[in-house]
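Removed from the display is one protein chain of the complex; every other protein chain stays in position.
When the chains are written out, they are named A, B and C in that same order, and each has its own residue count from 1.
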Amino acid sequence: MLDHILSILIFFPALAAMLGFVVNKDSMRSYGIAVATIEFFLALWLWFAFDGNVSGMQFMEQVALVPTFGINYIVGVDGISLFIIILAAFFTMIGIASLGETKDIKNMIITLLFLQMTMVGVFAALDAIVFYVFWELSLVPMLYIIGAWGGPLRIYASVKFFLYTFAGSLVMLVGMLFMAYFYYQATGQWSFAILDWYRLILPESFQIWLFVAFFIGFAIKVPMFPFHTWLPYAHGQAPTIGSVILAAILLKMGTYAFIRFSLPLFPDASVYFMYPIAVLAIIMIIYTAMVAYAQKDIKQVVAYSSVSHMGVIILGTFALNVEGITGSIFLMIAHGVVSGALFFLVGVIYDRRHTKLMSEFGGLAHVMPRYATIFGLMLMAAVGLPLTINFVGEFLSLLGFYKQSHILTLLAGIAIIVGAIYMLAAYKKMFFGEVTKEENRNLPDVNKRELLALIPLVIITVWLGIYPKPLLGTINTSVESVVQLMHEKALSEEAKTRIPSLNILINKTSAKEAH
Amino acid sequence: MEIGLNHYLVLSTILFAIGLVGVMRRKNLLMLFFATEILLNSVNISFAAISHYYGDLTGQMFAFFVIAIAASEVAVGLGLLIVWHKKHNNIDLDSMSTMRG
Amino acid sequence: MLSPVNVSIESLNLMTLVPMLIPIIGALLIIVIDLFNSDQHKSLYVMLVLLVLGVDFVALMDSAGVFEKNGTVMGVFDVMLIDGLAILSQFIIVGASMLFIPLALTHKRFHEFSYPEFFALFLFMIAGFQFMVATDNLILIFVGLETASLALYTLIAMHNRDKSFEAAVKYFTMGALAAGFFSFGSMIFYALTGSVEINQIAAVLSANNYEDIAFVLIGVVFLLASLGFKLSMVPFHTWTPDVYEGSSAALAGYMSIVPKIAAFVVAMRLFEFLIHSGVVWLEVILYMGVVLTMTMANIWALVQTDVKRMLAYSSISHAGFVMAAILIGTTQSNSALFLYWILFSFTNLGSFSMLWISRQKNLPAHQQSDHSYDKFAGMVKASPVAATIMALFMLSLAGVPPFALFWGKMYMISSAITGGYTVLALIMALNSAIAGYYYLKLIVYMFMKEPVVEYDGRVFSANATLPLKTIIGVAAIGTIFAFLAVNQLLDFITVFVYNSGY
Partner (left out) sequence: MELFLYTALFSPLVGSLFAALFGASPKTKIAGIVPSILLGVSFLSSFILLILVMVTGHTIHVEMMTWMATGDLYIPFGFVVDQVSVTMMIVVTLVSTVVHVYAIGYMEHDKGFNRFFSYLSAFVFSMMILVMSDNFAGLFIGWEGVGLCSWLLIGFWYHKESASWAANEAFIMNRIADLGMLIGIFMIYWNTGTLQYKEAFAVMPSLEHDVLTWMGIFLFIGAMGKSAQFPLHTWLADAMEGPTPVSALIHAATMVTAGVYLVVRAHPLYDLIPNVGLFIASLGAFVALFAASMALVNRDMKRVIAYSTLSQLGYMFAAAGLGAYWVALFHLMAHAFFKALLFLGAGNVMHAMHDELDPFKMGGLRKVMKGTFVMMTVASVALAGIFPLAGFFSKDLILEVAFVEQHYIIYTVLLFTAGLTAFYSFRLVALIFHGEDRYKLFGIHPHEAYKFMLVAMSPLLILAIIAGSLKLSYFEMITKLLPIIEYHVHHPAVYWTMIIGTQLFVITAIAYAYKKYTRKDIKVPDGTSKMENSFVYKLLINQYYIPYFYETYIIKAYRDLSEVFWIKVDQKIVDATVDGIANVFYQTGEKTRVMQSGNLSTMLKWMVAGTVVLLSLAVVFGLAARHSGEIKMFLSGLGV
């Protein structure tokens, strides 16, 4: 069973979703929780069986799909993708478990399970087309979640989300097809297997064009400035569960893809574009943080803060060294946990008051002390307080990038200031002061169902903040091989110096297995 | 003046142009059909002439087929025209614009 | 004094005619049956047609076997040309027709199906298209084209509504003009080369090194105009939306597939040798045509309020997309064309059939047209399964993987890249994004809007019967599980295209 664990992880939720059509409406919640829990334990089993000392792909499976054209269903997992897969399973589980009173709950759960398939699929795929399939497919359930359960502007938001991402990824598809064509020219065979592509060394000019093509797809997904405007709408309109999954997992697809595709495939272009991207990342960090500060709606604050944090992830990725990339991967997980939790928290208050405007609140700390405490903790995690999960990632990302540019790191570091400004201001508006609105005086504190989702997140936030080693070690191993690969593939002198050599032997066997 | 191939071709082109203008200008469906007939028959002249010029029969064969097709077109076209006329009591092109956009 | 001609029966290779003869015989059979015993139920004719087409399909498989063994076969005074393209396109023509004809077995009674002539004409039309693709003789192409077209005009008109007459007249008139263009174009080539066979024309032209390039171009212009009309390339497309709107949804779906594949094959035969001989002008014009067709059709589709009309524009756009294959002109692109079209026929026929089963007999008072978007608002509440299937077709048309059309799109874009048309590849990709909007619009209406009028679920299957549902099921399955078949299809198509020299 372990040989096929990835396929099981991918398709089990989809199968369960199909069967879910038969399940009675009233039992649907239990069914969803059961399925998601099984999936989560499968994911944990994957972690358990995963060998953290191996840098290459593990649990690889390969099935021919369109062999004539080099498309095969190849899945595998390494330290980079492992934890995001687990995170996806985890968030689906607590997401379903914490679903409140929702209309059409059956459709919602079925959609979520389909979404889970696509999420796990994206992170496990080792074939560009399979990756693309899941990447695009993930849009559909999300579209439905936003469009069917969202706020007043839900249709605009969902369509914008879909089309924007769709347009970007089509450009990416062109890039992928080009890449495959290069591979075909070089070897006489079509292949979309990423591990095959890794061995291809492209001339710098081609790298640059392809990098741009991939970049557009990824950047919209991340979303990077100036492609970010779909996100506030999507978050603003989506139901809580949608926002949570979107922030926690879907956005990570973009940053993950940078590490999976852009860096190892185009090392020279990565170096070439390092500064422009870093500048974009810094604009993302500071500009969106300022925009977040200007928001009136708490959910928009969290949404923009997401963009701001993604900037740090991008920066860490383009540090092009082990510290930075490891940091950015860790930050992906951290940001998933923290922003997911923040969206949950916003959902809690929305369920009670049906408004997200901060001016409607104030003094909630009196009324809902437990809620205020958890919110405060997550807020501190979001501003990157040490010993919370976010700090590890942010610290490493910035540390890594410092090697590349001092000034830019200094600018990016402003994140810790501006982040504190909008977060604290928002917290103050909502929780401090006297209770001014009569409606708020008798709000119930977080209930058991909500705690079920929040407590695990709190635990993870603190636990991984204090003891990130189990993750960092595994991530590190895989990242080292990526960096070494990049160094070896780099053509230009500058790239060779920018990307450090680690003098380790990368595990070539995994690449060979692809054939 | 000897009449050569070019003269036939020019005649044919002129007729074709007349047909085209007719197709564009006519608002009466029946007249429009006439214009299309002119189009097809202008081509027939050329085919016959070229066929003669090359001394093979292909062109004439083509011309025959064109004639045949023109005839069947007339059959179908007139059928449609009659039905339309029955329903609307006119055969004006401008009356046919319920579908647009 | 003509010298006697000795022609042996063997050298005529009459077997090449069999696939065309079968539907003709079938059509005659239907007429004969009607002659002796009218007032037969339409199901008899539907099944007869299906049978005939089935036989035709088997005959085609036979030809395919012959082609695989012996390669291209000429026959009947070298008029017939049975190469890979001919066989592949006939497969599509016959296959799509087989998917179409059961759609006649509707729940509501429609005028056209009560006439046996409808079925006879249908078979004649198929024969016409088959002739059109299985020859490189301009005369036969012309004859096939006109046979099919005339039959088609009649089929449209038989729907017996105001709009269908209007559609038929429009289609017919423009078709007549296009016929004029075609014959004029053929005439120019005949004048230039003394031949009406494409092979010969190509040979002669390259032998005299394209001396009269200006006249060649003029000839190309006329042929392009007439084929452009058939393929509904901008600006020769204007008939398409009106005709689709005027005809029944089922027939509209059919029209978006079968006549076009026939025209594509002709275009391939005509234009590719020109492009390969370095007629840059044609390349430029086709490039512009492709881009214009794709983009403008997409843009017009954006603003439609009727789903059928939207789908009409979408079909134009898809045709433009596929037209790129002829511009690129590599084996991969030509294979992509067939792959695309096969996958497209499943999806598009499926989506038109979805409109077909929701068709009421008469237009309800609150509706502007038969299939306005408003009608589908909130469909998921009334009939979730139908809505899901419709959404599936829309996603496939938009090119969302892993549904059928994605594979076609991907392969097509890849062929553009391989052929060196990178910018074109990008334009194609971005057009898919624009197209996403209007497909999405329908999904939005079905899944996210509240119903305008409270329907019960029956509205969306007003016209449904088991055969219709079966066809939709087949289309849906084909759409979803296309990825399993892509490899075989691709292998098969590539062999056929490659061995035909394209």
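The rule is simple: a contact is a pair of C-beta atoms (placed from the backbone, for glycine too) under 8 Å apart; a residue touches a chain by one contact, two chains touch by 3 or more.
Keep in mind that this is a model prediction, so the values were computed, not measured.
Participant: Taking the complete complex into account, which shown chains does the hidden chain touch?
Facilitator: So, spelled out: the chain left out of view touches A, B, C.
Participant: Using the definition of touch stated at the top, determine which of A:Met18, A:Leu153, A:Ala186 or A:Leu410 touches the missing chain.
Facilitator: That would be A:Leu410, which touches the missing chain.
Participant: So one chain is hidden, and I want to know which residue out of C:Phe236, C:Phe376 or C:Phe406 touches that hidden chain in the complete assembly.
Facilitator: That would be C:Phe236, which touches the missing chain.
Participant: From the listed residues A:Ala34, A:Leu200, A:Val279 or A:Leu424, report the one that touches the chain absent from this view.
Facilitator: Result: among the candidates, A:Leu424 touches the missing chain.
Participant: Residues of subunit C in contact with the chain that isn't shown?
Facilitator: 169-170, 173-174, 177-178, 181, 213-215, 217-218, 220-222, 224-225, 228-229, 235-236, 238-239, 241-242, 281, 285, 296, 298-303, 434, 437
Participant: Spell out, residue by residue, where the missing chain touches subunit B.
Facilitator: Touch with the absent chain occurs at residues 20, 23-24, 26-27, 93-94, 96-101.
Participant: Tell me, which residues in subunit A touch the chain that this view leaves out?
Facilitator: Spelled out for subunit A, the touching residues are 160, 163-164, 225-226, 228-230, 287, 290-291, 293-295, 321-323, 326-327, 363, 365-366, 369-370, 373, 380, 383, 385-387, 391-392, 395-396, 398-400, 402-403, 406, 409-410, 413-414, 416-417, 420-421, 424-425, 428, 431-434, 466-469, 472-473, 475-476, 479-480.
As a working rule, only the chains that are shown with their structure count from here on.
Participant: Report the inter-chain centroid distance for subunit A and subunit C in whole angstrom, where each centroid is the mean of the CA atoms.
Facilitator: Subunit A and subunit C have C-alpha centres separated by 43 Å.
Participant: Averaged over CA atoms, how far is the centre of subunit A from the centre of subunit B? Could you give it in whole Å?
Facilitator: Whole-Å distance between the two chain centres: 65.
Participant: Express in whole angstrom the distance between the two chain centres, defined as the mean CA positions of subunit B and subunit C.
Facilitator: 26
Participant: Under the touch definition given earlier, write down the residues of subunit C that touch subunit B in their complex.
Facilitator: Result: residues 138-139, 142-143, 146, 150, 153-154, 157, 162-163, 165-170, 172-173, 176-177, 179-180, 183-184, 186-187, 190-191, 194-196, 241-242, 245-246, 303-305, 309 of subunit C touch subunit B.
Participant: Quick one: in the complex, what on subunit C touches subunit A?
Facilitator: 395, 398-402, 406-407, 410-411, 413-414, 417-418, 422, 425-426, 429-430, 432-433, 436-437, 440-441, 443-444, 447-449, 483, 486-487, 490-491, 494
Participant: List the residues on subunit A that touch subunit C in their complex, please.
Facilitator: 64-69, 129, 132-133, 136-137, 139-140, 143-144, 147-148, 154-155, 158-159, 162-163, 166-167, 170-171, 173-174, 177-178, 180-181, 184
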